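A single protein chain has been removed from this complex, and every other one stays in its place.
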Amino acid sequence: MQTLGADLVHVSPGQVEIALTPRPEIAQQHGFVHAGAVSAIADSAAGYAALSVMPAGRGILTTEFKINLLAPAAGTRIVARGKVVKAGRTLTLAQTEVLAENDGKERLVALLTATLMTIEGRDGIVD
Amino acid sequence: MQTLGADLVHVSPGQVEIALTPRPEIAQQHGFVHAGAVSAIADSAAGYAALSVMPAGRGILTTEFKINLLAPAAGTRIVARGKVVKAGRTLTLAQTEVLAENDGKERLVALLTATLMTIEGRDGIVD
Amino acid sequence: MQTLGADLVHVSPGQVEIALTPRPEIAQQHGFVHAGAVSAIADSAAGYAALSVMPAGRGILTTEFKINLLAPAAGTRIVARGKVVKAGRTLTLAQTEVLAENDGKERLVALLTATLMTIEGRDGIVD
Partner (left out) sequence: MQTLGADLVHVSPGQVEIALTPRPEIAQQHGFVHAGAVSAIADSAAGYAALSVMPAGRGILTTEFKINLLAPAAGTRIVARGKVVKAGRTLTLAQTEVLAENDGKERLVALLTATLMTIEGRDGIVD
């Protein structure tokens, strides 16, 4: 997250928001944020959302995610909004919408669904 | 790729290999390479594999990918091997295996499938 | 759809609902609707939702879908609610929630995202 320059801007039970200000290091040659960085913040938002509803002392691991990339991630700010779809004892499903902000307007640029596995201890905790 | 410290170590028509030497900047707190970095090199390997079979003057865009994360990406080197499964006029399917090398042995740590869309011009070319 | 005993119960632009009354032929041995039947109605709902926003004379083909199965599809009625997330010229993303109804209550049992490709002519139209 630090490498990407991303910040956790909102956390409430089951909902998390991560924001990124586009910089050259994470852009491809046309100024869009690279799909890899978009995926990384989307996956992190899903992971933190899952973690936010876990009992203390539990961690989570992403076991799989799928992301649909809908439009170039171009804007003054890129925001990943993760929320828990269903929290289970072993597996939790979370979904993240990634939006690009431009002139006060938001545009959906990516949609991710992720399966997170609960683990004992904090060893696999997302960071 | 530069931000991640990843290198394109092999390219042949339909097959591409990207390697990464784990560094603290892309690791989570236990020394494993972060899932975001694993996904980024896996997606890039799929994209370059698709690009390697495109006619000159065409680019590609990732429209979606799914990754299954099977084991922690811990090792002396992380290698993403992308190959084209089926090249189409509009859409190409590629698959990447991500392996962690340790003591001369390889272990599968992730499996990705990606759909790439062919575009006119090189504007959307993976980088 | 006929083989599954499923009905199209609602269509509006970008939104479609398909319902299924569980029968022995599509159940696994414990009376739950089989994952294959759940996937089939979920995919069909996504496809019809995409088709509902296409110009006349266009058809659609599913190029990929992912489904997360969250709970057994047990109930008096299984409903798949498909909606368009983003309609594009070539590709459209749709999402379907599958709910199981029991005693007037709904429970989310599956979540699907699908990419649909627009095609000229109605040859690939979902049915």
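We just call them A, B and C in the order they show up, numbering each chain from 1.
What we mean here is this: a residue touches a chain if its C-beta (ideal position, glycine included) is under 8 Å from a C-beta of that chain, and two chains touch if they have at least 3 such contacts.
What you see is a predicted model; the values in this text were computed from it and never measured.
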Practice problem: Consider the whole complex, including the chain that is not shown, and state which of C:V16, C:I67 or C:V85 touches that chain. | Solution: C:I67
Quiz prompt | Hidden partner chain, residues of chain A it touches | solution = 63-64, 66, 90-91, 115, 117
Quiz item: Touching the missing chain, which residues of chain C?
Solution: 2-4, 25-26, 28-30, 34-37, 39-41, 43-44, 61-69, 123-127
Quiz item: Touching the missing chain, which residues of chain B?
Solution: 66, 68, 70-71, 85-86, 88, 93, 95, 108, 111, 113, 115
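Simple rule for what comes next: only the chains that are shown with their structure count from here on.
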Quiz prompt | Chain centre separation (chain B, chain C; CA means) in Å | solution = 32
Quiz item: Using the average of all C-alpha atoms in each chain as its centre, how far is it in Å between chain A and chain C?
Solution: 26
Quiz prompt | Residues of chain B engaged with two or more neighbouring chains | solution = 63-64, 66
